[in-house]
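Take a look at the following structure, please.
Only one protein chain is missing; all other protein chains are in place.
Letters are used for the chains, namely A and B, taken in the order the chains are written, and counting of residues starts over at 1 for each.
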Amino acid sequence: MKRLTLLAAVTAAALASAAPALADSFTLWVRADGSTFMPKIVDAFNASHQTKAELQIVPNAELVPKYAVAAASGNAPDALSLDLIYTPSFAAAGQLEDMTDLAKSLPYYASLSQAHLSVGTFEGHIYGVPFSADSSVLIWNKDLFKQAGLDPEKGPTTWAEIRADAEKVKKLGPDIYGYYFSGNCGGCNIFTFTPLIWASGGDIFSADGKTAKLDSPQMRDAVAFYQSMVKDGLVPAGSRTDTGSNFFAAFATGKIGIAPSGAFAIGALNTQYPNLHYGVTFLPGKTGGWSSFAGGDNFVVTKGTKKLALIKEFLEFAYSLPGQTLLAKYGSLPIRSDIAKEALAGLDSRYLVAAEAMAKGKTPYSVVFNDLINSANGPWNTTLNKVFFADAAAIEPALKECDATMQSIIDAAK
Amino acid sequence: MSGSQTDDVPKGPTSPARRVRRRRRVDYAGYLYIAPAILLVVVFFVVPLVMTAWMSLHNWPLIGRIRWIGFGNYIALWNDQRFWHALGFTVYYTVWATIGLLAVGLALALFVEKPRPGIGFYRTAYFLPVVVGFASASLLWAWLSNVDSGLFSPVAQWLGLTAAPYNLLADFDAAFWSVTIMVIWKVSGFYMIILMSGLQAIPTDFYEAARIDGANYRQRFLHITLPLIRRSLVLALILSVTGSMLAFDQFYIILAGGPQNQTLTAVYWIFNQSFVSFRLGYGSALSMVLLAILLVLSLVQLQFLQSREDRR
Partner (left out) sequence: MTETASAVRSIRRRHPWRIQLAMHAASILVAAIFLAPLVWTVLVTFKSKAEAGLPPLPPWPVGGWSIENYRTLENFGAGLIHHTLNSLIVASATAALTIVVSTLAGYGFSRFRFPMKGAFFVVILAAMMVPFQSILTPLFLILSRLHLYNTLTGLVLIYVTLQLPFSVFMMRNAFDSVPHEIAEAARIDGARGLKLLVIVLGPLVLPGIASVGLIAFLNAWNEFLGALIFLSEQDKYTLPVLMTAVRSGRFGAIDWGAVQAGVAVMMLPCLALFLVLQRYYIRGLTAGAVK
């Protein structure tokens, strides 16, 4: 019987701690990647406004399931900072509030990130507006370049140069490698591998996302390029099973010559590894040119929320120069191109490269992006994991098969 | 099982007098005692299960419009190569894990059955990994198997087994055995205890008698030990088969289903369909099929136990 009393006490304690909802407040979720800048923006906003934002940080992989399950029972947050690639599928599901009028009423609408807006648009309506941004770039280790007799101030600009530089760096020692990529991470590779294809003139989907175009000459070349570097031992063995946990950490050890990465790495390297000297450049095409993946979060609003006015107030704060400066300071690129330079003023000048990459960045559009690309078990990841570590003959059949699988997933979702 | 502690509890056919006495004792107060358990199981298991069955007849995206499609999901499932492949892998894993668990569990049980100095410590040591959670154990193993920061690769190199760093998780066989050995390491202590309880219930006179008859160790093991621990063995078998058929955490955390989806288990596939592809209806249909398979498997195993018992 005593146990029952104890249980009752525990129960009462648990119930009593339910948070009271404030009248002038709205709830906001963000994925864990946003945990550097989002709390700062929310704190600044709450300190200066009558309206309060109640923030909750959710682990990256669990944000979507958690949101969807919450939405099914009417417990969804009012607003959500969502990985931008999910915007089409959320909008297609009828889950989001139309933000077209809100977006177009902003005086700086034209200078908001186009890549964000294009994935935020579904059937002509805007359901997601830019919030945070991250572009993919190539980084190289200046110390290793110097030791290898390369010009430490000049990053590679073609695939052949990447390879040549990586070979020279590899010669420095058995535990030093020329190049690194996460070989079992769909998200990492869409972010850093597709720009190699884009910059060479190819693509993986049609513009509307309804046709898979995996088996292209550019794609085959790019795969062969990675494959040959693996085969010649320029890439560490761990790459093959790296599901993304080493995406950033491998380069940070200082034993990797060149790695594709993102703008986020600049802030992270500067604060965590201040002694590592590195350069930032664009992800090149086969024989020149460059491209970038425009990543980050779109800000979306749950359909039927009554807090739209409060949310607009918050967005306007985030879009203002102080808001953008705060964002830039804590690890996101500005999403307004008109004040990007001002917002980045006084910060590491390498951010400017990333901001330029962002302005020209692309984002693939698909309502089944997660199934196709991000899922560890989806066709994109399993195919790349297979071909990167196989031989040349395996490339074409694997890409053809991947193409067919992707198309069947796209068609099944219609 | 003469001489064992179970003597007082009537089991199976007993004398007519006893049966009459038992039948008279129908007592509805029993319902009161099982009521809380039944209430919980109904609210948090039976009702959700019925809802799952209901959902399996719909096109039920995690978000968006829900549509009745009858048996559409089951038809799609029939043609879903990847599900059947996942199920095939699950069976493969179940067979090896069960063999490993029962063999190691039995070996350990024989090893620690008899009291001798220090035996308490050994039993505790072999059992300790059981206490660690599956997720924690998987995380630990993911680290130990990691080629760059882990333990196994450098040790193999140090022992001269491999020349270069060896990525244990990159190929199917190595990855599969790495995970299976982790499971054996973590769970065999549990089976040790179950089988040990069976061994300890065997009266020593049986062995003495056999020894006098000149039976050697192998004969004693095959003809006395194994038959007499059958009940414990079947219990261990059912627990191991059910547990392995539902395997998910270890393959999710250590391998993420890799290399190239070769270690996707049935539950992993259900999880993927429901929470990665957000096809809840389809995921529900898969769950119903898996449930049916498990029920049949358990019934077969129970039948095995039952029929052997009646024969005694």
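In the analysis below, a contact is a pair of C-beta atoms (placed from the backbone, for glycine too) under 8 Å apart; a residue touches a chain by one contact, two chains touch by 3 or more.
Owing to the predicted nature of the structure, the values given are computational and were not obtained by experimental measurement.
Among the residues B:A135, B:L222 or B:V300, only B:A135 touches the chain that is left out of the figure. Touch with the chain omitted from the figure is made, among A:N46, A:Q114, A:S216 or A:S245, by A:S245.
Of the options B:W84, B:F111, B:W177 or B:F304, the residue whose C-beta touches the omitted chain is B:F111. Not every partner is drawn; the one left out touches chain A at residues 3-4, 6-7, 10-11, 13-15, 17-19, 32-33, 35-36, 56-57, 59-62, 65-66, 69-70, 72-75, 185, 187-188, 244-249, 252-253, 262, 264-265, 268. Against the chain not displayed here, chain B makes contact via residues 4-6, 8-9, 22-23, 25-34, 36-38, 40-41, 43-49, 51-52, 55, 62, 108, 111-112, 114-116, 118, 121-129, 131-136, 139-141, 143-144, 146, 148-151, 153-155, 158, 185, 189, 193-194, 196-198, 200-201, 203-204, 231-232, 235, 242, 246, 248, 267, 270-271, 274-275, 280, 283-284, 286-287, 290-291, 294-295, 298.
Here is the rule we use: only the chains that are shown with their structure count from here on.
In terms of their C-alpha centroids, the spacing between chain A and chain B amounts to 39 Å.
Residues of chain A that touch chain B in their complex: 64-65, 68-69, 71-72, 90, 92-95, 184, 236-238, 240-241, 243, 246, 250, 368, 370-371, 375-378, 382, 385-386, 389.
On chain B, the positions that touch chain A within their shared complex are 61-65, 146-148, 164-167, 169-170, 256-261, 264, 272, 275-278.
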